[in-house]
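Every protein chain but one is kept in place in this view of the complex.
Labels A, B and C are assigned to the chains in the order they are written; within every chain, residues are numbered from 1.
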Amino acid sequence: MTVRVQTEDFDVGFEINQFRKARNDIGAIVSFVGLVRDLNDGDAVSQLTLEHYPGMTEKSLAAIISQAKARWNIIEALIIHRVGTLQPSDQIVLVLVSSAHRGDAFAVCEFMMDYLKTEAPFWKKEATPQGEHWVEAKSADDVARERWNMKK
Amino acid sequence: MTVRVQTEDFDVGFEINQFRKARNDIGAIVSFVGLVRDLNDGDAVSQLTLEHYPGMTEKSLAAIISQAKARWNIIEALIIHRVGTLQPSDQIVLVLVSSAHRGDAFAVCEFMMDYLKTEAPFWKKEATPQGEHWVEAKSADDVARERWNMKK
Amino acid sequence: MKIKLFYFARLKEALKYSTEDLELPDESMTVLKLKAYLAKRGDVWGQMLMGKLKVRAAINHELVDDNAAIADGDEVAFFPPVTGG
Partner (left out) sequence: MKIKLFYFARLKEALKYSTEDLELPDESMTVLKLKAYLAKRGDVWGQMLMGKLKVRAAINHELVDDNAAIADGDEVAFFPPVTGG
């Protein structure tokens, strides 16, 4: 169970191979990669800067993994979140989950993203032709997160 | 929308980068990788051989993608399925989906796997210490598929 | 009428056929009728096609059920439930 906050890019294929090397009982690996979009809420985005709260970030991401492990059967989980300045199509975040069977891996990967979006202390600032502005939190993300309290 | 049936291995990181190169409006990429497990239904598995129905395979995978595109908003989808003889921890299948927002990418990736498991003409034969045998279809896979008929 | 037949996986192994060209009497033909026709070839054919095993069929690469009609020139395949992924 690993958490990394870094400015460097990541390679999903490499991380999947690290999971595969460690053991032979993995049946399913699900990954989520979040990317910088060149358009957000109607604004052209030329650049994105990510700020975070060192110390709390790692703790909150580790807590998200712990909650997932308590609820589903998974083998391994990894979260990599980049900070600093990124361009459109750059990778921002990776959530990688392995399990014996696919249902658990899918559920945990989506669960972790929904929690990360609403609990992990990262903030995005967009550069647009109209200047820089902080990205507003979306109520859709709160809704996505609340689903997990209702599901068994 | 691409379908590949091949004996060669694949690299998820490479395929993700192909998606990213093509356009800058992708917000989410979800991948599923299925792997050979060294234990299946209690049997130690030393080797797995995958047979398929050339012609029908490609057509059924393309039909799965078409159904997903009609139902959700996705940007790109790729299915790679290997055939031939594989070892534990080898990659069997990749389903890769990109979309503007993560909800669609997660739903489509899982939908496509559930349909692939019950509709695409592949058959697995396992080599175990007790000899070779064909893998039995699982009713859990039919159940997983049926969920999509109930969901909105 | 003439059809092309394919067998896969467990069926292919047991029947020792992977493909064959078949000439059938010119009458209405369905998947179920074809299974019954082939089952007359002998024990293993009956066991594999009309026995306890689930058998799936495809006509021209589309999954079909037992009532599906078969026409001249069709490609028909028999195989166990799929187990890919």
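What to note about this one:
Note that in this section contacts are C-beta pairs under 8 Å (C-beta built on N, C-alpha and C of every residue); 3 or more make two chains touch, one makes a residue touch a chain.
Note that the structure is predicted; figures quoted are calculated from it, not measured.
Taking every chain of the complex into account, the absent chain touches A. Although one chain is not drawn, the whole complex shows that of A:Val12, A:Leu50 or A:Ala105 it is A:Leu50 that touches it. Contact with the chain not shown here comes from a single listed residue; of A:Thr2, A:Ser46 or A:Thr118, that residue is A:Thr118. Although one chain is not shown, part of chain A still touches it, namely residues 34, 50-53, 55-56, 59-60, 81, 92-93, 113, 116-125, 134-137.
Everything that follows uses one rule, which is that only the chains that are shown with their structure count from here on.
Each chain gets a centre from the mean of its Cα atoms; for chain B and chain C, those two points are 26 Å apart. In this assembly, the C-alpha centroid of chain A lies 48 Å from the C-alpha centroid of chain C. In this assembly, the C-alpha centroid of chain A lies 22 Å from the C-alpha centroid of chain B. Looking at chain B, one finds that residues 34, 113 touch two or more other chains.
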